[in-house]
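Here the complex is missing one protein chain, while the rest keep their positions.
Residue numbering begins at 1 within each chain, and the chains themselves are lettered A, B and C in the order written.
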Amino acid sequence: MFGIVIFPGSNCDHDCYHVLRQVFNQNVQFIWHKEERIDKKFRVIILPGGFSYGDYLRTGAIARFSPVMKAVERFAKNGGLVLGICNGFQILLEAGLLPGAMMRNKDLKFICKNVYVKVEKTDIPYTKACKKSQVLKIPIAHAEGNYYADPEILKSLEENRQIVFRYSTRNGEITEESNPNGAVNNIAGICNKEGNILGMMPHPERCSERVIGNEDGRLIFESLIEVIGSNLSP
Amino acid sequence: MKDIQITKELIEAHGLTEEEYERIIKILGREPSYTELGIFTVMWSEHCSYKSSKVHLRRFPTDAPWVIQGPGENAGVIDIGDGLAAVFKMESHNHPSFIEPYQGAATGVGGILRDIFTMGARPIASLNSLRFGLLDKPKHKYLFSGVVSGIAGYGNCIGVPTVGGEIYFNDTYNGNILVNVFNLGIAKKDKIFKGKAAGIDNPVIYVGSKTGRDGIHGASLLASHEFDEKSEEMRPTVQVGDPFTEKLLLEACLELMDKDLIVGIQDMGAAGLTSSSSEMASRGGTGIEIELSLIPTREEGMTPYELMLSESQERMLIVAKKGKEKGVEEIFKKWDLEAVVIGRVRDDGILRVKDKGIVVAEIPAKALAEESPVYNRTIKRPDSQNELQSLELSKLQLPKNYNDVLLKLLGSPNIASKEWVFEQYDHMVRTNTAVLPGSDAAVIRVKGTDKALAIKVDCNSRYCYLDPFLGGALAVAESARNIVCSGGRPLAITDCLNFGNPEKPEVMWQFSEAVDGISEACMRLKIPVVSGNVSFYNETKDQRIYPTPVIGMVGIIDNIEQAMTQWFKRKGDIIVLIGDNGDDLGGSEYLYIFHELERGMPPSLDLNKEINIQRLCLQAIKEGIIISSHDCSEGGLAVALAECCISGSEPIGAEIEL
Amino acid sequence: MIKAKVYITLKKGVLDPQGKTIKQALEHLEYKGIEDIRLGKYIEITLNGKSKSEAEREIKDMCEKLLANTVIEDYRFEIEG
Partner (left out) sequence: MIKAKVYITLKKGVLDPQGKTIKQALEHLEYKGIEDIRLGKYIEITLNGKSKSEAEREIKDMCEKLLANTVIEDYRFEIEG
C-alpha cells in the first residue's frame, strides 16, 4: 500500500495519487501532515513535490517539523521505503534523513523542462526495473535544485555508491551543459546507505503516461511495485 | 471619530463628477458620510462599474446551447459533457504591474484564480497575455523580467500550471504595460456556486488572510485614472500576494463546497469587502449587515473607510447556511486560515456597515452594484485614420536577400521563441498538459474523460490600431484558427479589452468598432462571449496604447488522440496551404522591422471562407489525414513554415514551390 | 579593503508572507511571546581601492539602483574598515 503525505502547500500529491491509482491501479491513500503515526499497512511513503509552506525561509525548512515527519523517520529506520520527489527531497535533506542541502539554481531562475538523467544504481527498490547506465528523460520543475554537500560528504556518497541519478546528455555523458542547476557532480538523486530512502529532483509522476507524451517515469513505479508485490486495489 | 467633512476637493480627489455626486445624494436622500463616499467611488470606478463600456458590451452574443453562465458572474461557465463544466475568465492588472511588476503580476494571478474557484471549480490551467515597451531600454527589461517572475512565483507556488500565452513588444506600451491573465477550472455541472447572498439571517463569514492597508485606492481607482506625475506619490501601499495562503484558501474552499454548508461565495477582488458584500446582496435581492470591529486586521487603528476599501489579497466572503457556522470554521481552522462571522443577510436590500455598533454606511445594495452611472460617450473616428490605412507597396524597396529577412523576422522578439519565459513557468504540474507550450494552442487533458480542452489567448494590437473593427474580428478568427489547428472545436471566449482614456472620442470609437468586430466574428463563427474584463485609461500624457482587445478562447477536443501540434513530423509528408495567400502586408511585422512602418489595412477577412477552412481543417484532423497543422500569423507564410520545421524536438527541413 | 553591510527590509505596512509563516511555524514549535517577525536581506560587499566616503556614496547608489526595490523596501548600511 502506498501513502502520499500532504503538507500545506504540496502540489504534486494529486499527481502521484493519479499515477499510482489510475495508471498502476495500486492501493494508495493520502496522509495528512498532522498524523503522528504511520499505519503498518503502508509499504512506501511518498513525500510529493510542491511548495510546502510556500518554500518560505528555505525549501522544506518548516515542513520537516510536521508531526508526520517523526513517524516517517521511524518508518524509514525500520526499513520502510521513503521516496522524496523535488520538495519531498528538500524536506528529507532538511530533516537530515539524507545528507547535503539544496541551493538556488545557478542562474537563479525556476526551470521547468525535460532533462536527461543517467541511472547510476539499480540495486535499490526504486530502480530495479532500470538497466545500469540507462538514460531516462524526466521533467524537472524547481528553483532550488542546486545540490551541495561538503567534500567529505561528497566523497562518502561517491564511495558508498549512494548517487542514484546524475544529469547527463541524451547518450549518458556527464557534462557541464547537461547540468541544469549547478548541482555538484551533476547529482539529481541520492539514497541513504541502506538504500530505502531516495531523494530525487526530477518528477517521475509527470512522465508515466503516453497521453502526455513521455513514459520513462514508469520504471520507478514499476520497480517499487515489483518490490512490494503488486497488491491490486480491491 | 469626527466624520471627515465632504468638500468639493475631496469629491474631485475621489474622481467623482458633479453629476455622479448628485446621483449619490438622490440615492441616499442625504449627503454621504466619508466612508459612503469611498464606497460609491470604488463601486462606480470604471474598473468595477464598466460605466463607459456597458452600452457597447451589450452587443456581444452571449448564448449558445452549451453556455451555463454568461457574463455577470465571477466567471463564465460552459458545458463540456460528461457532467462537467469549464469555468474561465480573464482579468487585467496593468496599472499595479507598472508600479511594482513582480507583485502587480503575482496579485493578478491570485485574483483570477479566486474568480475561478469561487464558482466551485478546481483551476487547472493559466495563460497570460503581456505587452511591454521595446527591450532596448533597461526600464522595459526590468518590467518584463519582474512580471514574468511574478507570474511564475505565484503560479508555480500554488500549483496551477501556466501552459501558454503571448508576449508583444512595441513602443506604444512604453508608459503602459499590459498584464492580462487567463485561468480555466473544471467543476461538476450541477455544483456551480454563485456570488449570491440568499437566506435571511444567514451568517456572512469573512475567510482568508487578515486585512491591511494594501492597495487602498488600488486596482479599482488606479485603473480608473491616467498615469501622470502625481501617480508617483499617489502610490497606495502595494498589494502583496501570498501564494501559500492562496493554496490553503483554494483547498479549504473546495473542501467547503463538497459539503452542503454554504449558499453563496465571492472573492474579495478590486474594492475588497465593498464589492463582494454589495454584489452578493444585489444578486440575491437581499441586504447585508456587517460589523467592522469583527474583521481580523494586521494593522492597528484601521478606519471604516480603510477596512471597506482595503484590497488585501487572499480573502473571500461566504454566506453560510444558518447553524452551519461551526462546520465552516472547522474546515478553515484545519488549513490555518481566519474564518469569522462578521454579519448577517437582511431582507431590507441595504448594505449596512457598523463599527462597534455605530452605523457608518447604509446604502441600497442594488443601487450600489447595478445602478452605477452609464455613459454613452461621444465617438469620433480619428481624422488621421484614412492616412494611417494608406500604403503604397510599390514605393517600398524589395529586399535583396530573403534569407536575411527571414532570419531577422524569426529573431524579432514578437516572433522569436518564448522558451526563456515559459521555462520559468511550471507548465506540467497536475499532469494534464498534453501539448506543451510552443505550439498553436495549449491542450489540457480532462481527467476521467477522453476529452481535452484547447485554450489560447490572442490579439494583434497593430491590426486593431489600423482598423479596430477588422482587428477585433481577426483576433477572434485567429484564436479560432489556433484552436482548430490543435484539433479543437471552438466553444466560447472571454476577453480583456485594453484601451486608452474613454473620455476621448477617438478611444471610444476604437472601443465601439472593436466590440462590433468581435461581435460579428463571434456571431458568424457561433462562439459566444461568456465573461471578460475592460481596462481603460491605459494612457499617459503623451502616449496612448494601441487598442488591445485580447481574446481568450476555449475549444473542445472530443478525443485527446486527435490533439494536433504544429511541427512537421516525417520526411516525405505533403505540405498543403488551405486558403489563399494575398499580398496582405498592411500592419505586418515585416513592414515594421524593415521599413519601420505601422500602416496600411490589416489582412482581409472573409468570415464565410474562414468557417469553411476551419471546418475542413477539423474534419481532416478527425479523419487522420492531417499530421500537423499551423496557422499563418505574424511573419506570414515564411515564418509559419520555419516554425513548423524548427519547433519540434528534431529539426526537419521542407521544400516549397511558390 | 572596505566591508559594507547592507540591510534590506520590507516597508512598514507591506505584507510579509514569509515573516507571517515563520512566526506560525515557531509558535507550532512552542515558542511563546513572539510579537512579530520580518524577513529581509543581508548583503556583505567587500570593496577595494576606495576611501570610506567614496564607498559610502557608491553603496548608497547601488542600493537605490539595484539592491533594494524602493517601491516596497527600505535599506540601510554600515561601512567598516
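Heads up, the rule we're going with is that a residue touches a chain if its C-beta (ideal position, glycine included) is under 8 Å from a C-beta of that chain, and two chains touch if they have at least 3 such contacts.
Because the structure is predicted, anything quoted here is derived from the model rather than measured.
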Which residue of C:11, C:38 or C:60 touches the chain not shown here:
C:38
Even though one chain is hidden, which residues of subunit C still touch it in the full complex?
1, 7-9, 19, 22, 25-26, 29, 31-50, 58, 62, 65-67
Which positions on subunit A touch the chain that was left off?
57-58, 61-62, 65, 94, 100-101, 103-108, 146, 148, 150, 182
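Convention: only the chains that are shown with their structure count from here on.
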Comparison of B-C and A-B (more C-beta pairs in contact)
A-B
In whole angstrom, how far does the Cα centroid of subunit B sit from the Cα centroid of subunit C?
36
Sequence positions of subunit B contacting 2 or more other chains
242-245, 336
Two or more partner chains touched - positions in subunit C
17, 21
